[in-house]
Structure formats: structure tokens, C-alpha cells
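One structure coming up, written as C-alpha cells, with questions to follow.
Yeah, one chain of the complex is gone here, protein chain that is, but the others are all in their spots.
So, chain A:
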Amino acid sequence: MKDLFQLAIQGVKQKGKLTILMIVNLVIGITLLLTMSTMVKLGGNSVLTNKAAQMHHFSLNYMDSDFEIRNQFRYPPLTFQDAQALKNADLEYKHLSFNYDTRFILESELDNARPMIATASASDIDYFSVFIVPFIYGAPWLDTQSDSDVIVIDKKVNDHFFSGENSVGQFIKVDKQSLKIVGVMDLSQHNRRISNMRFSNRYNDLAIVPMATAERMNLPRAGYMPCQTKEETQRGEYRQHNISALKSAECGYLHTWIEFDQQNHQQQLAAATLWARNYTQQQANLGRFPHEEKYKLNDLQLLLNEFAQFMRWEKVYLQFSYLLFAICLVNTVGILLAKYQSKNKLVSLYRALGASRWYIVKIHLIEISLIAFAAIIAGVLFAHLGLELMFQVSMYQMDYSADPSLVKLFFSMDYGFAFTSGAFIYAAILIAGLYPVYRISGISPASQLRG
């Protein structure tokens, strides 16, 4: 085998310029293919994928009859009254969680770090289970602390204010009011903010506070909050100040996620759907829910698939990169044929000296493998640069108003994926090389040795 490798390496060196041309040609194709396919693959990734079929966003359409739902991500959140009704319903599920989007200023108790604006959520305790929030220190607040001045902060906040030390038990100011830290979560692998239905990759939660605490502190409702026309003038007030009025208004602000047991998923979903139908029907008799489609339970998988549709340009580029790679493979065949044309005499000599046709095939398959391997390694390295370039372009498109570490998740090399892709690319190059190898191995021992 070692000898075969030596002969193959000699083959790589022969007509070195053609070998380099072939590698460059392949590297261009592999770089584009890996860059685009990694982006599309990472764009569709979610840490919640495994249970996406069991998770549903629960929406009731209380809006005026002329209200149009623009897409699957714009179904109204629940009003407080509807949320209460759902909470009190006799339904079976694994978790039911309500949250709203908020924003506040975080400050150190000791003034030892500059304040920071935090995108955050006000939620119940089920939120942590539904969204599989990993903790590096502490844990979510206890049931008994649901109205206490407690907070869960993200690792980034912990790094900023506490230099990464365990800050559980310490205090942090939220809009000038001190809250006790009960846990430090790490959302670094949560590439999209799903809880508020934005699926944004710009910012994720930097903190989570109990819903009751947020209401008591009057933390603003910063997310999607559609109101009926009659309430429209009050919307600013509801967002910033008047939570008690909001609770009785026809304004939805509570994003609701219901997770069913894997085993009884279908039955539990059917029961929840039936409840939604009956509830909205009953409310319709009182003059609410004028729309034909009164409720919607979208599962997360459907939403993830739907969101993937927004990546249409990336997918078009991916198709182009497949096409370019195919062209590169055709070029590879041409370059190999040219390279082997000049090797006819050598192969004829090998055959005369006792190399069988199969031996010639083996030498050249190893030669192509070595070239493919070099091209794939270089392709992966250049794909790193390609992803970095696309990351910079993406940040520019967002006017740099995004958390770079979160955006980076979509432009990082996924080595498992790169390895699998590399294996397919290797196989494709090897298959492309079969014809030139077949041609060169068919040279007769006597054909080129005269003179």
C-alpha cells in the first residue's frame, strides 16, 4: 500500500501545473458549496427541533373582522382574559407557558460595569422547561418565588457584570430596582428567539423575570401587541404604563406555548383544539371572534419549516453552488484527461514492466483521492473565510444592530456537517475520475514504447 501511495504521489507531481489547476478548480466549487450549504443547514437548526412537533403556539384571533394575518408568525398573542381562560381550562399537557417580550436597563449594584440594555422576557416557570433553557449556575426561581424580586440572567450578562463568576444570590438592578439573581442561563446555542414568535437571530433573552414581578414593576410590553381598533389609541399606554387596563383590553400580548406529551400528543392536541373551538364559539355568541378562523395551534416544526421559506435567496445561491460544483466536476474530468494524456507513455511502461490493469486503476484512484483530499481540506479552510465574509455581510445588512455572537451561530463551520459533505464531495470527485481512470488503464503495454 505504501508503494502504491508513492506511485500515486509521483502521479500527483507529474504535470504539477495541471494538478494545481485541478485543485484550484475543485476548491472554488467546494468552498461555495460548503459555505452556502452550511448557511442553509444552520439556518434551519434549532435546539428545539427534537420536540418541535409537540410544541404549539396557541393563538385566538379576537381581532376586528378587517384584520388580516400576514403570515404564520403574526397570529395574535393571547389577551390576558383569554390566557386566564386557557389556564383554567381542564386540559392535559406537559407544559403551558405564557411570556411577553420586554426590555429594560440592567445595572450593577456596585457600579463596577457600564449599564446595558437587555432584551428580556417576562414569563412563568414553565418557560424554562418548554424552551430547554440550560443553566450554568443556579436554577429557575421556585414556584413560591413567582412574585418575588428575582431574576435569571444570561451568561453574557454574568460575564459583563460579574466577570463570569457565579453570581447566584447577588443582586442586579433592573430599571433601578434590585432583583436577586437565582440562576445564570446559557442561551449561546439558542440561535433564534422563538418564544416571542419573531424567530430573530439578532438578539436573544439576556434576562428572564417572573411575569408577576414584571407586571408589578411595570416592565414594558415590547413585543408584538395587536389591539382592536377601538383600543388602538390606548396601545402606547398599555405598552408602557397601564398594565391593569391592558388586562381587560382586547390587546394580545401573551405569547402562549403549549407542549404536549410525546405519547399522548394527538389526543391532547385534539382536546386543546376542541377547547379552543368551544371557547371561541361561546365568545362569538357574545360578539367576539368575528373571523372565520378563530383559533390557531401551529406546531413549532411547521413554524420552523415556514421560517426556512424566508431563506429563499440562500437556497437559490445553494442551487447555484450545486451547479457550479457540477461544472467543476466536469472541468475535473477534462483536466484529468489532459493530465493522463501526457502519462500514456509512463502507463505503457508500467504495464510492460508488469503492472496489471487493476494496479494502474488503483494507482490512479489513489492519486485522485489525494487530490480530492487536498481540495476538500483547502475547501473547508476557504469555506471558513466564506462564512466569515457572509457573517460580515449579514451584520452590515443588520446595520450592526445585532448580537454578533448570536448571528455568528449561523455562519460557523459545522464540522460534523462539513465531514459528511466532505465525504459526499470525495465520492463525487472519485466518480467523476472513473472515466479518465478507465481510459488510462486501457492503454496497451506496447502502444507507447517505440523509439
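The rule is short, and it goes like this: a residue touches a chain if its C-beta (ideal position, glycine included) is under 8 Å from a C-beta of that chain, and two chains touch if they have at least 3 such contacts; residues count from 1.
By definition in this document, contacts and distances are computed from a predicted model.
Entry comment: the absent subunit's protein name, as recorded by UniProt, is "ABC transporter ATP-binding protein", drawn from "Acyl-CoA synthetase", "ABC transporter ATP-binding protein", "Amino acid adenylation domain-containing protein" or "Cytochrome aa3 subunit 2". Screening A:53, A:346 or A:395 against the full complex identifies A:346 as the residue touching the chain left out.
Within the whole complex, the absent chain has one touching residue among A:151, A:355 or A:390, and that is A:355.
If you put the missing chain back, the residues of chain A touching it would be 3, 6-7, 10, 13-14, 345-346, 349-359, 444-446, 449-451.
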